[in-house]
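Note that this complex is displayed minus one protein chain, with the remaining chains in position.
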Amino acid sequence: MHGIVGWGSYVPRFRIKVEDIAGQWGADAVAFKRGLLLEEKTVPGPDEDTITISVAAAKYALARAGIDPQDIGCCYIGSESHPYAVKPSGTVVIDAIGAGPDCHVADFEFACKAGSEAMFVAYSHVKAGQMKYALGIGADTSQGAPGDALEYTASAGGTAYIMGADNVAAEIVHTYSYTSDTPDFWRREEEFYPRHAGRFTGDPAYFHHVLSATRGILDRSGMKPEDFRFAVFHMPNGKFPLRAGKAAGFKQEQLEQGWVVNLMGNTYSGSSPTGLAACLDVAKPGDNILITSFGSGAGSDSFVIRCNDRLLEIQDKAPATRDQLADRRIYLDYGKYVAYRGKIRMNQL
Amino acid sequence: MRDVAVIGVGMTKFGELWRSPLRDLFAEAAADCLTDAGIERSQVQSAYMGCMTSGLFNGQEHLAAILTDYAGLSPISATRVESACASGGVAFRSAWLEVASGASDFVLAGGVEKMNDGADATYCLSTAADQEYEVYHGVTFPGLYAMIARAHMHKYGTTREQLAHVAVKSHRNGAQNARAQFPTEINLDTVLNAVMVASPLGLFDCSPVSDGAAAVLLAPAEVARDLGKPVVKILGCGHATDAIALHDRQDLASIPAVKAAGDQAYAMAGVKPQDIDLCEVHDCFTIAELVCLEELGFFPRGEAAAATVDGATGLEGTIPVNTSGGLKSKGHPVGATGIAQIVELVEQLTGRSAKRQVKNPRLAMAQNMGGSGGSSTVHILEVSS
Partner (left out) sequence: MISPRYHREIPQRYRLEAGKCTGCEEIHFPPRVICRQCGCREFTTEVLPTRGKVLTYTIVEIPPAEFDSQKPYVNAVVELTNGVRLTCMFAEAPPDEVDIGTEVELVFRRLQSGREWEVLQYGYKAQVV
């Protein structure tokens, strides 16, 4: 049996409401909230980034896994907002958590699915018997261009998964990835904000890949939607994952627990991994969970996960995702938000 | 060791002296000092110059050479002394030792700092704290003293208003000091309503950024007698260090190096706090004056604040403190401060302080301190005719 030995999510404390962004641009807040099915999103503090989020999430995962960090054989972080263009995020994380130096590290990118692919590779190493434990993290502090639709949803957060073969709490039973070259959303090197192809990002991009991956994994595993307690889909906004889930044959009740986007926004590489964590926080032994990520460019990674008894022993060993979403929020106005997000041109020091 | 006296003093104005470079400030103070002493340049045998960081403020090191050169004192032996804001006090002590030991007869002890040449003063001053484990975390000097203030408030009930009285008192004295950077009185409202720098300390709780220099000439006491002047003798000297980081001190509302230096000075002089007629105390921040007065034994711990409000430290009080205006009103060119304190003591003891004059003082104390209390010197001077 190979799978998840520990997981941990980190949710920043700062928030901004749709109303405050809409107010800035003279947009219709009500329409945006209805169209995106979103209330507010997380904002990283000025001292937070993908690395600090990954460290916090990894520490929670370690608390649940109960392992010696020295036994971690690799650390992969998937993100669209690695703090450096050249210098890995993963090296800081392993030194911070006390893993390494006997450790393989690589940074991953693939728009919003960089997190799930870090999970996939980590899991594959363990399955191949290459190492005892493997760490795969999806974390982001994504940016939306001022005044653009993405500004309402691009948010911050991340989740870490420790994969292993001992003390597995949630077995990864099947994996399947579906990928094709689809230019729906991209960022060139010199640009600060990403660009997207409007409505093209919907059916030909998000829905085609998410549904192909989901149907593909259901076919290959011989499972049906009703076999699952929870289903998690990548959450670029509140509407897409619910539409995709229903199109794939899932019901609202199965989609709700992992649907964190309405309060969190789209944490890009952290999105479906965090949705999955929200489900693991409350799942019971015997529950099946399906997760399908989506990364623009484009591709989806699907996993079928089966929970077992060990899950109950470790759920409480770190803060639950939805507890962090609900607790101790600090709301920002638009001015503070853009200052924290570095969108204001300041004088050079 | 033989008795040593201070036989001459010199000091520039303190302030934003845009037209005066570092070397000229020192030369001016040194020259005025020698004139005051009635001693020729060629008689001076050695010099100590206190300066915290001419390297960071002005890009200039090797002060022993350049300041001696520009003061017209070459080729004497010269030593640049650094102990953050206690550089002047330590320079004074070093000069005292050289004369007391018999190695030299005429030794100049000077101090200078030129802080207004465009360097980031906050950064330069922060090098007096623990770079890696205090400053790295955003701590500033106002921040450090603010934390001491808050601990003091928590332990003894000291209030912001009481701190404001310290600043008001200092300015009342400084208003009578022609050399002061801010020779104006201020009132409590100004202090309490000032912009906050690091809570609970506001702008008027903090000493300013200043340029200036001071110099004194030391000689054996019998030389002073032969000159027919009142003999201002160095009766006691104390010098101590402590952990540089505030977090490594046991009691965060105290500054042990000051007590240790004070105890040494009292013991050497054979006197007690109640014998002291006036004291220049290192008021880099209002709270520093209160804590130092307590460490020096002038008031029980926690009581200096109320005593200040009662006027005990005013010109007419039981222990006039910072009759010069203190660092707050007079200014604080870091390396010069310790020497400037001695200048004030000598002028007070020899009746030259005009409107700031304390009546018939015999014993005077100067306490100089570096950083948040990592080093301190205390000197006790006595005048006899």
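When the chains are written out, they are named A and B in that same order, and each has its own residue count from 1.
The rule we apply is simple: a residue touches a chain if its C-beta (ideal position, glycine included) is under 8 Å from a C-beta of that chain, and two chains touch if they have at least 3 such contacts.
Predicted model, so just to flag it, every value in this text is computed and none were measured.
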item: Residue among A:M1, A:L312 or A:I330 that touches the chain left out of view; value: A:I330
item: Which residue of B:R19, B:H137 or B:K272 touches the chain not shown here; value: B:H137
item: Of B:V4, B:V44, B:V90 or B:A151, the residue in touch with the unshown chain; value: B:A151
item: Residues of chain B (touch criterion as defined above) contacting the omitted chain; value: 120, 122-123, 126, 130, 132-134, 136-140, 142-143, 146-151, 154, 195-201, 243, 245-248, 252
item: On chain A, residues whose C-beta touches the chain left out of the figure; value: 13-14, 45-49, 51-52, 55-56, 59, 83-84, 92, 95-96, 98, 330, 339, 346, 348-349
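Convention: only the chains that are shown with their structure count from here on.
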item: For chain A paired with chain B, centre-to-centre distance based on mean C-alpha positions, whole Å; value: 59
